[in-house]
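Mind looking over this structure? Questions follow.
All protein chains of the complex are present and in place, except for one that has been dropped.
Take a look at subunit A:
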Amino acid sequence: MGSTLILRLIAQRLALGVLLLFAVSVLIFAGTQILPGDVAQSILGQAATPQALENLRRDLGLNDPAYIRYFRWLGGVLTGDFGTALSNGRDIADALGGRLKNTLFLAACAAVISVPLAILLGLLAVRYRNGVIDKAISGFALASTSLPEFFIGYLLILFFAVELQWFPASSTVFDTMSFGARIQAIALPAITLTLVVLAHMMRMTRAAILNVMQSAYIETAELKGLSAFEIIRKHAMPNAVAPIVNVVMLNLAYLIVGVVVVEVIFVYPGMGQYLVDHVSKRDVPVVQAVGLIFAAVYIGLNMIADIVAILANPRLRHPK
């Protein structure tokens, strides 16, 4: 009985996520249609004759109403066909594959460092609450939420790539690279990303654990003489898991955005760099495709956070 209920809730969340993704695809498509100028104009430039424009529009199917073009685009996306880039005529899906892998690799490395570190520091801040460590962590958190990514990034380049020459200044990666060389190449961007999300994640973890530690059942557990370890294992952890997972997922989603700027700083061949390049070239099909993928990853992470929260917290299994 209980497990079917959970399954149903999870299925609901999944369906909601898919629905949201469709709505987002409409929004992204609509967002690139708000101007009267069209793709044909940007391919041929301002000097094109009306006849040439008309021919190209007919070939590209631009004379169809917007909703037909939307469904044609969506149909392509669902079958893995993102169309071709306007700027160089190459297939977008081909160009995306390797870059998506690079971006996910960078984000995963940053996550592997930042998540355990943030939870550990959050726990430390709670353990020594209002002490020196807590104050230092809070101060660091305030500073780092105000620091733009490129300040951290270029500072790291200046010290570790230019002065000390430990790491390369630009993170070039290619397929035949060994794993070790790859790690060395992405060390600086990964550290930058870590620093960007660490503070926020740490502060939220601290708040989540503090919230649990102040509840009445923790006090009861203390009064009945359980050791600190037992209290954390039996009473605090099960209740803190959901908020902590939530914090982690939110920040991983943030990581996906931070990646855009960080990739440009370190000239890293990932999705963010690809997106920014093609926004300045006004290459709409590429922008739509990359925008949709970023949105899908973001929505996916938020959905996982929801589902884990349901699994971890029995109270959420009985919605009103």
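Brief remarks follow.
Keep this in mind: a contact is a pair of C-beta atoms (placed from the backbone, for glycine too) under 8 Å apart; a residue touches a chain by one contact, two chains touch by 3 or more; residues count from 1.
Operating definition for what follows: contacts and distances are computed from a predicted model.
The listed options are "Cytochrome c-type biogenesis protein", "Amidohydrolase family protein", "DsbE family thiol:disulfide interchange protein" or "Peptide/nickel transport system permease protein", and the UniProt record of the chain not shown names that protein "Peptide/nickel transport system permease protein". Of the candidate positions A:L9, A:M201 or A:V264, contact with the hidden chain is made by A:V264. In the complete complex, the hidden chain is touched by one of A:L5, A:L155 or A:A228, namely A:L155.
For the options A:L27, A:A136, A:A181 or A:A228, the residue in contact with the chain missing from this view is A:L27.
Residues of subunit A in contact with the chain left out of this view: 20, 23-24, 27-28, 31-35, 37, 142-143, 145-151, 154-155, 157-158, 161-163, 169-170, 253, 256-257, 260-261, 264-265, 275-276, 278-280, 282-284, 287-288, 291, 294-295, 298-299, 302.
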